[in-house]
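Read the structure below first, then the notes.
Here the complex is missing one protein chain, while the rest keep their positions.
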Amino acid sequence: MIVVMEPKADEAKIQAVIARLQELGLGVHLSRGVERTIIGAIGEKKDNAIEILEAMDGVEKVVPILAPFKLAGRELQETPSVVEVDGVRFGDREVVLIAGPCAVEGEAQLFETAELVKAAGGSMLRGGAFKPRTSPYAFQGLGREGLKLLAEARRRTGLPVVSEVLDPKDVELVAEYVDMLQIGARNMQNFSLLREVGKTRRPVLLKRGISATVEEWLLAAEYVLREGNRAVVLCERGIRTYEPATRNTLDLSAIPLVKHLSHLPVIVDPSHAAGKWRLVPALAKAAVAAGADGLMIEVHPHPDHALSDGPQSLNPANFRRLVEELRPLAQAVGRALA
Amino acid sequence: MIVVMEPKADEAKIQAVIARLQELGLGVHLSRGVERTIIGAIGEKKDNAIEILEAMDGVEKVVPILAPFKLAGRELQETPSVVEVDGVRFGDREVVLIAGPCAVEGEAQLFETAELVKAAGGSMLRGGAFKPRTSPYAFQGLGREGLKLLAEARRRTGLPVVSEVLDPKDVELVAEYVDMLQIGARNMQNFSLLREVGKTRRPVLLKRGISATVEEWLLAAEYVLREGNRAVVLCERGIRTYEPATRNTLDLSAIPLVKHLSHLPVIVDPSHAAGKWRLVPALAKAAVAAGADGLMIEVHPHPDHALSDGPQSLNPANFRRLVEELRPLAQAVGRALA
Amino acid sequence: MIVVMEPKADEAKIQAVIARLQELGLGVHLSRGVERTIIGAIGEKKDNAIEILEAMDGVEKVVPILAPFKLAGRELQETPSVVEVDGVRFGDREVVLIAGPCAVEGEAQLFETAELVKAAGGSMLRGGAFKPRTSPYAFQGLGREGLKLLAEARRRTGLPVVSEVLDPKDVELVAEYVDMLQIGARNMQNFSLLREVGKTRRPVLLKRGISATVEEWLLAAEYVLREGNRAVVLCERGIRTYEPATRNTLDLSAIPLVKHLSHLPVIVDPSHAAGKWRLVPALAKAAVAAGADGLMIEVHPHPDHALSDGPQSLNPANFRRLVEELRPLAQAVGRALA
Partner (left out) sequence: MIVVMEPKADEAKIQAVIARLQELGLGVHLSRGVERTIIGAIGEKKDNAIEILEAMDGVEKVVPILAPFKLAGRELQETPSVVEVDGVRFGDREVVLIAGPCAVEGEAQLFETAELVKAAGGSMLRGGAFKPRTSPYAFQGLGREGLKLLAEARRRTGLPVVSEVLDPKDVELVAEYVDMLQIGARNMQNFSLLREVGKTRRPVLLKRGISATVEEWLLAAEYVLREGNRAVVLCERGIRTYEPATRNTLDLSAIPLVKHLSHLPVIVDPSHAAGKWRLVPALAKAAVAAGADGLMIEVHPHPDHALSDGPQSLNPANFRRLVEELRPLAQAVGRALA
């Protein structure tokens, strides 16, 4: 951490900062420049030290040096993690394809989609039983009924299942029925929920918040990891920008960035990012080319009857075509479709 | 709702949309333009209808006409709501001043601040017992201990108290100790939590999410209102933008916008928006001039020893000065400081 | 400037950075921390040094310490500048009110508006003769004809006139007819144009770019100042964010920020920020309360016949009402309406 003093900070203010650093148990390295005095703090990072120092008189700014995450970072673990979900491996050579409907709507819809995903070559099934909806008047999911259908779909197809959990009190319930717990974008900083899934031994799919920085996202992962659950897979799903032509703006630079900063696997959800099925194939291919460890794609047997996210769901024919297009692409970047 | 067809949508596609609208129980109004066919849907809004139609073949876009919120909107209730918290009235002529530390850190800090707020003319005390922190390594609040201190501070000063609740399971606990439940920006779309506070009879202070639109914010309020709790006060606290010089960008246009769309009172938190105490007075004054029904300001007896948000907290002298500056300003816009 | 080395940067890389700093004529201050080596550069800022160092092997990041602007900053000039335009003083005790139509449309419209502005108490007249329009099919302004009408309006009312210039080759022409040259948001980084207006002795009104940081804005001012024209007034007019309910998001924190970083006067254009006349009065009042040195407001005798920006223009009655509301407000913050 480096403390930059204001141009007019006098000696008393400089000494006060030094004293506070020493109080915090940090070493001090003083550097008097032509126009500014700069004070380096040497030693272990102290919680809150940056805020404390920024509030001091005569301090212009405090520049953090160390990454704020530890377990999620590359410094403690250099080699990439592989997260396994019932035989499906995230972070390995194979690109994992998760697909399914936005929401579980009923037996027919779910089982038809599950068979389709299986037949086309998908590795996992997605489907929401608890749905976070912007409007209280929108379909909120089937709840436990939906979870049971997911478990049954897994039994029929052998595909492991991922589903979102919204409330800390439901974590145990959802973990009972599904193979992987999804934390949605709206809950990326729902810290009670993160801690709760951190206490289970179910792998966690952690979506990036709609306006989260990559650093905040890794700190959210840190909440899970710190509880002892090391099976975290990150999922980029678009961020909020000014552009109205898409639901969100897919930030594919997040993939090489995460790979540089962290050992955790990272996948991409092009469906929520685009918000329009027409854009999904191009973005899915781009994600694989950029090095994503997997894709999560919304598929619906009849998008124009979907109870949610119909406009961004691929129909069966488009989904099958996309999978076929992804195969040579994965190979071209030295990987394979699982 | 208006369905705009693609330029090349043929008659079959147009008829399919009409059939679907009728299926949904909506009236149909067909308009064939020079380049586009447009289909108006007449009748009650149907959940999910927009998504269903957008997913149909030949549909270019669907334009919603009605506001998606009902209880929060002006159409059912024209007159502004006044929300009362133990004698303090939000939405009335007086501008409510809430102040206090970011986090409750201990007896001395809290009681000293409470006396200061009281003496300077504040109407309510704020203080966090449960703190949502980006990093798991940062101070997370004193929990129940903090709530007890808040209750004691109220007993000493007579100031009603507002504090944040993070987890649905803590709602009852927090409601036992404080007068108003705060939903923080990170939880604006934590729908379980919104429903839970909606079930209590404690007034709710609902902060705008860091990247929420005004419409999404009003829909979050709708979640609370719909459970039967009509005492909702909105709080603008800055949105995330590209500008690095401030923590967030305070969006004061939200005040006249909310007043136009909704009957709910709206206050402003300039401290979190700015992230720097130096900017707080200007923004606080701007908020009152823009018509805010109140302010929520972070004050700390010793900002450079604060366990959180020190850099954006006013010290006692600056706080007192601000209050004095706010008085004539409130009068100049036809109001008064409570 | 501080160079933060990567955790694994070896001695050779550290020495290479030191050698490069010395080559650039900078002093070196080496600090070896527990996990990182940090190298401070002491001396005059060298153009491009940050980029050069960031591109070196083993460098994690380079943190600038000094503000990149000089003439616009507070370090060379501590006292606020007052910019005078034909008797109107920006940056002094009085709040300057500029008003007028978005575009000059013709004699009747302009003269009627000018009389209205004058009668209501405005200090300057605005009006576009060259209009930057997103679409090539929209009204592009009357050009030289419009400038002549502006000069005639000034003759009739005595109000100084400000108008936008879009092209370096038109600077001389526009400067011949108007009292203050406006650089619009789209041209904030049109450096040829900035240099050209910098060569005139006409005061310049420099709007903030639609996605410019405050630092970039001050650097744009620096381009003008550096050519010898010290009469620069800044104008905040809203930045682009994700919120669709307003045309832009007015960033009022820019006012105290600019006042902290720079000696230049700063005014606010609430009309372009809001994009809706209904929101303009609240934002205009907020701007004055936040410390703006002036306002620029769009007024039109018949907004629903305006050739541009009708929806955000106040009609005469609303404009007069706003001016009356601004008077006591300006007084409440220790100023007066000019």
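Each chain gets a letter, A, B and C, in the order it is written, and its residues are counted from 1.
The rule is short, and it goes like this: a contact is a pair of C-beta atoms (placed from the backbone, for glycine too) under 8 Å apart; a residue touches a chain by one contact, two chains touch by 3 or more.
Only a predicted model underlies this, so the values are computations on that prediction, with no experimental measurement involved.
Q: Considering the whole complex rather than only what is displayed, give the residues of subunit A touching the chain that is not shown.
A: Within subunit A, the residues that touch the unshown chain are 211, 213-215, 239, 241-246, 249-253, 255-257, 260, 273-274, 278-279, 281-283, 285-291, 325, 328-329, 331-333.
Q: Determine and list the subunit B residues touching the chain excluded from the picture.
A: For subunit B, the residues touching the absent chain are 2, 4, 7, 27, 29, 31, 33-36, 38, 40, 42-44, 63, 65-66, 75, 240-242, 244.
Q: Take the complete complex as the reference. Which residues in subunit C touch the chain that isn't displayed?
A: 20, 47-48, 51-57, 68-70, 132-139, 166-169, 186-187, 189-192, 210-211, 216, 219, 222-223, 226, 240, 277, 303-311, 313
Rule of thumb we're sticking to: only the chains that are shown with their structure count from here on.
Q: Quick check: how many Å separate the C-alpha centres of subunit A and subunit C?
A: 38
Q: Taking each chain's centre as its mean C-alpha position, how far apart are subunit B and subunit C in Å?
A: 31
Q: Subunit B: which residues touch two or more other chains?
A: 211
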